[in-house]
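The block underneath contains the structure these notes are about, expressed in structure tokens.
One chain of protein is taken out of this complex; the other chains stay put.
Labels run A and B following the written order; every chain starts at residue 1.
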Amino acid sequence: MSALDAPKAALAGLTRPEGWVLGVSVAFVLFLLAALLTGALGPTYFLFLVGLAGMYALLSFGLNAQWGFTGLINFSVAAFFGIGAYGSALMTASGSPIAGGFNPLVGLVVALVVAFALALLIGIPTLRLRADYLAIASLGLAEVVRLIVLNERWLTNGSAGVRGIPGFFEGWPVLSTFPEAMPGLRLEVVPGSPILLETAFWQASLNVLLVLGFAGATFFVLRRAHRSPWGRVLRTIRSDEDLARALGKNTYSFKMQSFVLGSLIMALAGVFYTHLNLYVGPGDLDPITTFYAWVAVILGGSGSNRGALFGGIVIVTIREGTRFLNDVALPIDPAPLRLLLIGVVIVAVMRYRPQGILPPQRELIWPSAVDGGGAPETPDSGVRERKGGGGDE
Amino acid sequence: MTVLGYLANGLVFSSIIVLGSIGLSLVYSIADFANFAHGDTMTIGAYTSLVTFGAVGGLGGAVLGLPYGFFVALLAGIAVAAVVAVGTEKLVYEPLDVDSIGLLITSIGIAFIYRAVIQIRFGSDFTRFDIQPLRPIEALLPYGVRVTLHDVAIVASAVALVVGLHVLLQYTDLGRKMRAMADNPDLARVSGIRTRRVKLWTWVIGAGLAGAGGVFLGLFNQLSPRMGFNLLLVIFAAVILGGIGSVYGAMAGGFLIGMINQLTPFFSAVVEAIPIWPGWLAAVVRSLVSIEYANAIAFVIMVLVLLIRPNGIAGEDAT
């Protein structure tokens, strides 16, 4: 009985938007499963989509650590993503014009180091100033990084992009040969439409494993960092930076930490993308990537990591949905349609639900201190939902 | 081309940037947020005039190599840009219950909606006004200056608009109220200025000038749905260089940034010529100071201004 009671109680404890999101997510998963089983959706493509959703979730985590936690407006998500992608591609690819052939782990480290340096470079002049300066400067930074990737052929191959990128697990024991070693499987759930699980499928499952690892580790780090005195200072800066300064917090340093942390996570998403797509080109630095992440974060709920996760899934739906629409129903170019959807979602969220669908609801207090300090257990939900509790004068 | 030639090109491009940066600066100080849809407002002006010109045709005569119909199209571009901006203010920005940062983010959404609609209607390719391109003015060619009568028309129209704005700001009641509101919105409100009306007029003027800038940009280069968004960085650089909130600063900043942008090939020739040591630095500088990086140079200037004088060359220093 208790095994049944726990989820029931959990369900009862959900707020309305939570229930709504859960319902939509479950329906979506069921739909995908049905598509998979009937063979309408290839299992390898399905796993590619899962990988993509994980990647957007990572990007959203990164932006959430900047905008959601601290209120930093970063319009150069695409640039940090691109730095991650190009950094690892140029280190590992056989077609790299500079180095190439290194272990993907080397690529990972190089990508993160470059992203770190770039974050400092843009943070130093802007983080002491009003919030909108970072917005303007970061939009410019994204453009400059894109121009450099496009024009410096000796470094990046220019518009041709970088090919010959190995999978992330190349050179690892066991995992590097895992896809080839696995037998090809043939499942037939619905008669007449078999599902084939071959090398490409196993390769894709490795990628999913990788993105789950990246996203899981990031989620763990962010959750711990957010529910702490550190996260509390960031949230104070977001609401009232002067207050934090008056209370003795070096807000410039905190903003820098939050900015660098977010940028590193975005670069991590880029590293994953490189080994998922096995090709990177200047098109991957298009500003639209930045605003995919923005939509994911503000729709999910600024400051909320699970909101970012949900947002990541929404983005893949917009991306692939417009492609599908174009293929099947409406002959509208998917590019402006995506742009329109992003624009409409941004405006609609700011108009009707500026806090997002799943706003953060936990107190930012170190969990064990709340449990051990004799304070009553925090309600998991409702800090924002509860209204009108305070006394009036 | 000679230095004089680059300067002449710079003057034309500057005129366009100035028209854009004035509007951005006005809205920044009076509506109190960085409007990321400003570039796409320029695009709206450009495409409106494209359609209008296609509809009305040349209308017989021509001034400065431009058919009468083009000026009708220019007015239409200005009017529609202003109407769209006011509509957006009324429908979107005004009902919002968010701070200036929230407005900034909303304006990005608005920018995408503008651009998406234009791109769905006109496609993403480049187009041109159906006006015969002119040969450069013969008399100026010996000086290495290659400008057409169209370029002269752009500069003349921009000067007329800027002078008009100056007169409006300095000598009319609305102008005084706008300056008061830019200085101190709270004070303006308590001293009885109907701030909402002033704000609406700010949108009209700012977006109208942007629309004109967009039309001229289309005439100077080409039209594409991204034309305005691509220029946004340069315009922001101009506004920051001039000091956010200062209209005259924005004019000066726009002029400088436009000049520098068009002088890039000249600078590039200069860094080729002068000895730079060590060699790797020379290679880096020479590859970066090139026409591909004209926008990047605006960005670098902007970052330097933020580092050294965050309030711009014209602004006063305060935290």
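Operating definition for what follows: a contact is a pair of C-beta atoms (placed from the backbone, for glycine too) under 8 Å apart; a residue touches a chain by one contact, two chains touch by 3 or more.
Just so it is clear, contacts and distances are computed from a predicted model.
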item	value
Listed names "Glutamine--fructose-6-phosphate aminotransferase [isomerizing]", "Probable branched-chain amino acid transport ATP-binding protein LivG", "Cox-type terminal oxidase subunit II" or "Energy-coupling factor transporter transmembrane protein EcfT", with the criterion being the UniProt name of the chain not displayed	"Probable branched-chain amino acid transport ATP-binding protein LivG"
From A:Ala225, A:Leu278, A:Leu325 or A:Val344, residue that would touch the chain that is not displayed	A:Ala225
Missing-chain contacts mapped onto subunit A	221, 224-225, 228-230, 232-233, 235-236, 238-240, 242-252, 254, 257, 261, 303, 355, 359-360, 363-366, 368-370, 372-376, 378-379, 383-384, 386-393
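Here is the rule we go by: only the chains that are shown with their structure count from here on.
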item	value
Subunit B to subunit A touching residues, read off their complex	33-34, 36, 92, 95-98, 100-102, 104-106, 108-113, 115-117, 119-120, 123-124, 225, 232-233, 236-237, 240, 287, 292-293, 295-296, 298-300, 302-303, 306-307, 310
Of all residues in subunit A, those that touch subunit B in their complex	71, 73, 75, 122, 124-126, 128-129, 131-133, 135-137, 139-141, 143-144, 147-148, 150-152, 291, 294, 298, 332-333, 335-337, 339-340, 342-347, 350-351, 354
